[in-house]
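The other protein chains are all here in position, but one chain of the complex has been omitted.
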Amino acid sequence: MAEPASPPIELRALVWRAGGRAVIDGLTATIDSPGITAIIGPNGAGKSVTLRLIDQLLVPDAGSVRFGARQADTVRRAFVFQQPGLLRASVAANVAIALAARRLPRTETQVRVRSALARVGLADRAGDPARKLSAGEAQRLAMARAWAIEPELLLLDEPTANLDPSATAAIEQLILDLARRPGMKVVLVSHNLGQVARLAQDVLVLHAGRAVEHGPAREVLAHPRSLAARAYLERELPWTSSPSAVAARHASG
Amino acid sequence: MERTLAEAIARIAALDAEVAAIAWLSLRVSGLATLAGCAVGMPLGALVAITRFPGRQGVVTALNALMGLPSVLVGLLVYLLLSRSGPLGPLGLLFTPTAMVVAQSILVAPLVAALTRQAVEDADRELGEQLRSLRLSAWQRARALMLDTRWTLVVVAMAAFGRAIAEVGAVLVVGGNIAGATRTMTTAISLETQKGDLPLAVALGLVLVALVLSVNVLASLLRGHAMRAHG
Partner (left out) sequence: MDVVAISRRGAARFGLSVFAAVAALFALMAAVPPPAALAQDAARTITIASTTSTEQSGLFKHLLPAFKAATGIEARVVAVGTGQALDIGRRGDADVLLVHDREAELKFVAEGFGVERREVMSNDFVIAGPRADPARVRGSKDVVTALRAIAAAKSPFVSRGDRSGTHAAELRSWKEAGLDPAASRAAWYREVGQGMGPALNTAAAMGAYVLADRGTWLAFRNRAELVLAVEGDRRLFNQYGVMLVNPARHSHVKREAGMRFVEWITSAAGQQAIADYKVDGEPLFFPNHGKTSSLAQAPWPASAAGAADVHRALQGRCRDLPARRAVPSGCETT
């Protein structure tokens, strides 16, 4: 079944305040890359908030989030948090709940959960208490939830921040697998610029609640144009002597 | 004092029929009231925990305050409702065990709701965002969180049972303490103490304490099991 491409995400003059401060302060951008778009920027730039605004977990104080011609509710989305919220129930039940809103027949839910668990390599843990999983396994469960949902839009908020390198690699692979689904859009917030270099086609740089740069990953990471982006990247990539080294790595990865 | 205690234990050991009948009535009335109170209080508490609406803080405060409602007051209210001269008079429920169940249900429901709200709100702090991101309705979220906190809710139910079975004010007023019909452990203890028949009162008291103790022991065992199973 050919999936139509998921719609562009149009952020228009978004403002979101908290504690008297404008965390998002006039953010305008359009995310339309068919692959993975990464949102990067320093702490407090508003990356996580932006992701939540896109998923409508937060309501903007001004501005709007639109999905092209489509209604926001019709765009099927999955959100992967830094740590998944796990119910005190089995692994399988924790995946099944991702489908609860769709009210599918029980057999179909069962099939989807089984196949999702198989994809992430947790099939043999289906009946185990979910809270006993390691951090890496828990994130795989989160990815299984995303698989089960079969979203058009996948949003990930620092998904590997708590994980060791091998678990990180496993999750990155799963993200790539999911991103390969036709018509899929993925928006990834990450501090890990190596990860961004590995995974992203598009990069959006935020600074103080605004979009300061947006373009193909290779270009933004190697030759950032804006001052803020440049300052951030140079700070975050101390092991390279120049941004072009990053570009070189990206070309080989 | 020792003689009274000895006589009391003798009566229990002899499985005195009167003591047994009274104890069973207490269990039935308070058991049913706990079930009814939980059926109403738990969903209510869960929904209040996860939804935001104008006046919510007032509702939370009211629930917490109603936990401390004196049992005689509830008894009086239900008495006025069920009396033949009252609005529900034609039901003819006054001075029956049903009236006692109604009174105790009203007594424990706010307790259940307030404690459930607290437990679900704590769980919502941890899981709420995740559940919201899965686009679950308020009712679905409430059910998921109640599932997640189920062991705590079992303890809440036991707290409600303890409150119900130990109270005397409400059941005395609406039940009438009728011998063989609406006499519970607490009203019987009250009566026997008044009559000065202390061995029987103490016997009933021992049974009551044993019952409440075992419920509490069961509750802590369950919590321990839950911690080990799910963390």
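When the chains are written out, they are named A and B in that same order, and each has its own residue count from 1.
Here, a contact is a pair of C-beta atoms (placed from the backbone, for glycine too) under 8 Å apart; a residue touches a chain by one contact, two chains touch by 3 or more.
Given the structure is predicted, the values throughout are model-derived calculations rather than measurements.
*Asks:* Of B:70, B:92 or B:224, which one is in contact with the hidden chain?
*Replies:* Considering all chains, including the one not shown, the answer is B:92.
*Asks:* Taking the full complex into account, find the residue in B:9, B:40 or B:147 that is in contact with the omitted chain.
*Replies:* B:147
*Asks:* Across the whole complex, list the residues on chain B that are touched by the chain not included here.
*Replies:* So the residues of chain B touching the missing chain come out as 21, 24-25, 27-28, 31-32, 35, 83-86, 89-90, 92, 94-97, 140, 143-144, 147, 150, 154, 176-181, 191, 193-198.
Just so we're on the same page, only the chains that are shown with their structure count from here on.
*Asks:* Could you please state the distance in Å, as a whole number, between where the Cα atoms of chain A are centred and where those of chain B are centred?
*Replies:* Taking the average C-alpha coordinate of chain A and of chain B, the gap between them is 47 Å.
*Asks:* Quick check: in the complex, which residue numbers of chain A touch chain B?
*Replies:* Per the stated touch rule, the residues are 55, 57, 79, 81, 84-89, 97-98, 100-101, 129, 131-132, 145.
*Asks:* Which residues, counting only chain B, touch chain A once they are in their complex?
*Replies:* 126-137, 140, 144, 147-151, 226, 229-231
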